[in-house]
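Sharing a structure with you now.
After this line comes chain A, so read on.
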Amino acid sequence: MLEVRDLSVNYGHFTALHSVSLNVNPGEIVVMLGANGAGKSTLFRTLSGLQRASGGTAKWNGTPLTGGKPEYNVAHGVAQCPEGRLLFPELSVEKNLRLGAFVHRKDTAGTNRELERVYTLFPDLVQKRHAPAGSLSGGQQQMVAIARSLMARPSLLLLDEPSLGLAPLVVEQVFAAVQRVNEAGVSVLLAEQNAFAALGIAHRGYVMESGVLTLQGTQQELMTDDRVRSAYLGV
Partner candidate 1 sequence: DKVVNIGYSGPLSGGAAFYGKDVQSGIEMGINDINKAGGVTVNGEKVTFKLVSLDDRYLPNETATNVKRLTSQGIDIVFVPHAGGILTVQPMTTRDPEFLLVAYSSEPKILEAKNPLTFMLPPRYDNYLQPFVSTQMKAFGKKLGMVGTTSAYGKQWAEAVTGEWKKQGGTVGADNGVDYGTTVDYSAAVTKALSEKPDVLFIGGPSQPTALVVKAAREQGFKGGFIVMDQAKFEQMDQVVPVSYLNGSVGVLPTKEFAGTQLFVNQYQRAYKKIPTSEAALNYMGINVIAKAMELAGTTDDPTKIKAKLDAAAKALPQNRTVFKMLGVTPDGHADAEFLIASVKDGKYTKLRVGKVFK
Partner candidate 2 sequence: MTTFLQQLFNALALGGVYALVALGLTLVYGVMRVPNFAHGGLYMLGAYLTYASLTALGIGYVPSLIVAAIGVALLAALMERVIFYPLRNAPHVSPMIAAIGVLFFLEAAVQLIWGPDFKQIAEPVSGIVNLGGVIITWQRLIVIIASVIVMVGLNFFLKRTLTGATIEAMSQNREGARLVGINTNRVGAMTFAISGALAAVAAALIAPINAVAPSMGEVMNLKVFAIIILGGMGSVPGAIVGAFLLSFSEVFGGYYINLDFADVIGFAMLVLVLALRPQGLFKRGV
């Protein structure tokens, strides 16, 4: 279980997260809604260890995630598809993906199996497997980023706006895949502007505004909440 308690993050003088507390239960898909600049990415970066917290705790199955060491977090099952993708642009797509499985470097067979799986998920990547990741189209790079996070075979998957730049058909596929991954037992925390699609697969959700969680509820509750409908669903 992911337990976040009173998590705060500062960028210099500016506080991006104010005492955020939330849970993700095992096997859940939880969506994080919020406007631009609300602090979603900050939360995700903190949970994956890229960003240091200035207060509070976050634990995944009891393992503290706030040490500022992403390599530690991923080794403990927390993988992130980050905002900005953070790919290795001059390495081939396949090397990018294989490096995604770095924490399983002893288990080549498992990595190969996972590789086949992500290639079936994103068939577009197959013919690009030897191309430098940086030469791919924007959407294709987003696919690599998602696929790379799956390669770590995480128990908690952090997806920061995975649908960014993806064609509608692919968005559907991605969300379907997330659902499948989740059914295999992986917990997912998902930030999305495409709230409609995200809520479609989520069990629960939170709304973040200016670094504060302002709303939470089940899929149904959020879908029917007036503020959510007007601000995030555009209806």
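Annotations
FYI, a residue touches a chain if its C-beta (ideal position, glycine included) is under 8 Å from a C-beta of that chain, and two chains touch if they have at least 3 such contacts; residues count from 1.
Picked so that all candidates are chains of the complex that A comes from, given by their letters.
As the structure is a computational prediction, the values presented were derived from the model and not from experiment.
Every option in 1 or 2 belongs to this complex, yet chain A touches just one of them, candidate 2. Touching candidate 2 in their complex are the following residues of chain A: 48-50, 69-71, 74-75, 79-80, 82, 85-92, 95, 98-103, 105, 130-132, 148-149, 151-152.
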